[in-house]
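The complex appears here minus one protein chain, its other protein chains still in place.
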Amino acid sequence: MEIPRHWRLNQQRYGLVGEVCPHCEAKIFPPRDICPHCGGEAKTTYAFNGRGEVFSFTTIYEAPTGFDETAPYTVALVKLEEGPLVTAQLTDLGETRPEIGMPVEMVTRKLRSDGDERGMLIYGYKFRPVMR
Amino acid sequence: MPDTLLKPSRPVGIVGYGSYVPRYRLPAKEVARVWVGGRASGLPIKEKAVAGLDEDVVTMSLEAVRNALKRAGIDPAEIRAVWIGSESHPYAVKPTSTIVAEAIGAAPNVQAADMEFACKAGTEAMVMAMGLVGSGMARYAVAAGLDTAQGKPGDALEYTAAAGGAAFVIGPAEESLATINASYSYVTDTPDFWRREYQRYPEHGNRFTGEPAYFKHSTAAGKTMMEALGTKPSDYTWAIFHQPNAKFPQRAASLLGFTPEQIRPGLLSPVIGNTYAGAAILGLTATLDVAQPGDRILMVSFGSGAGSDAFDITVTDKLPERRDKALKTQDYIARRTEIDYAMYARLRGKIAMK
Partner (left out) sequence: MTDIIIAGIGQTPVGEHWDESLRSLAVQAIQAAIKDSGGLKPQALYVGNMLAASLSRQAHLGALLADYAGLRFDDAQHKAGIEAETVEAGGASGGAALRQGYLAVASGLVDVALVVGVEKFTDVIGPDLEAALATLTDADYESVHGLTLTAQAALLARRYMHENHVPADGLAGFPLTAHANGAGNKNAMYRKAIALDTYQKAEPVCEPLNIFDVAPNADGAAAVVLTRRELLPKDFPHPVVRLAASTITSDTLALAERSDPLWFAAAQASVEQAFQKAGITREQVDLFEYYDAFSIFAALSLEAAGFAKRGQGWKLAGDGSIALTGQLPCATLGGLKARGNPGGATGVYQVVEAAEQLRGQAGANQIAGARYALIQCLGGPASIAVTHILEKIGD
């Protein structure tokens, strides 16, 4: 079981919470306390609005342990409106065929169980085609 | 007779409401195809909503609550309670509500608990929230009811047991989209439906679930509240009843003297099934999506075991400007991917992996 490593990321993972650099105003995800753009200290939290577009995507058929029961699933690089790219699954695609540039919005979903069905559920951000 | 109404000393209402219905739909005829040789007469609904592999009551609650917050436009740090009713919480022990409270930014200065009362766990949470706000203990409280309901394969409930629900930010009446004028609860020990600890699927009393359970409690709750308030069905623009199938809520409405038109916007079970703790309140959200200022709404939930909560609600002039701030219930219903029974069995974890 890997409880603390997931617990300590709860807020950023549930709600896509990163940081904003007080010096150059860059929005940062994941939070890293040092702005990757200007090198200044950046510890101000910033909740992303969850909107973005698909930068790239692919579908995984041969999944790692913990994801094998949900395969096949689609992962993407999503370009957030505020700038950063994030890696996340696309969900609720239904008949929608994803494409580069497709607008998406953040939802919070089950990522996987920590271990088997006895383990903790890990929730986090995913993206779906925008509903409106 | 003592006053039986549940009515806060300080007027309260719905500051924000939100709903969620997952994307997948299982037609009832698919269940019939697999279990009764395709016999399609008397199917209880057209189709039901089914959650995806990465959804559960936590994720669905979160989306419904986020929608409610968008309409409420309040600071989540001012929320003093997050109460979520469901019979399908993903953990047997560990609250759904703590996860939701953390994710919306309401933690840590907050009450958090999960409610359980079969299909009325959501309205139970609403009454509690009314009490907390109405007493002045809190400015805002979140009450939600959602389920990913399980029906035993081949059982009558498998046609209807669905996923979805709604959430409300309850707050002061002066900030509300709709005021809650009063509520009334009618509860008895009636074993029409239950699920024992460690059992995967519920048991039910077949026709016993009808007259002595659903109809007795629903009509008593509605009737008693109207008598106490001195109202009659024609005073209400809209009415919503718990909807385990398509037929029951229509009959309950008729027994109390409501017209088909009054229950039309809130009657969702034919196309999404019975969302259990979410059923009546989803109907309320769909009704609020179309209601106008001044409209009066009667809602009656029903939970097996058994009891009903009745509510008397009046839409304020704040509704029209705020209802478009989040997705509407019919937006979710329109988002639809039909699945067959095999995919349903996979999504609901009914395929034995070990």
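By written order: A and B. Residues from 1 in each chain.
Basically, a contact is a pair of C-beta atoms (placed from the backbone, for glycine too) under 8 Å apart; a residue touches a chain by one contact, two chains touch by 3 or more.
These figures come from a predicted structure and were not determined experimentally.
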Identified contact with the non-displayed chain, of A:E25, A:E41, A:D68 or A:E117: A:D68
Which residue of A:V20, A:A76 or A:L93 touches the chain not shown here: A:A76
Sole residue of A:I3, A:C24, A:L85 or A:M131 that reaches the chain not shown, by the stated touch rule: A:L85
Touch criterion as defined above, residue of A:V20, A:C35, A:L93 or A:L111 at the omitted chain: A:L111
Interface with the unshown chain - residue positions in chain A: 5-6, 9, 30, 36, 55-68, 70, 73, 75-77, 84-89, 100, 111-112, 122, 124, 126
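Everything that follows uses one rule, which is that only the chains that are shown with their structure count from here on.
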Interchain centroid distance [CA atoms averaged], chain A/chain B, Å: 30
Residues of chain B that touch chain A when the two form their complex: 22-23, 52-56, 58-59, 62-63, 90-91, 99, 102-105, 327, 331-332, 335, 337, 353
Residue ranges of chain A touching chain B (in the complex, touch as defined): 10-11, 14-15, 47, 69-70, 89, 91-92, 94-95, 107-111, 121, 123, 126, 131-132
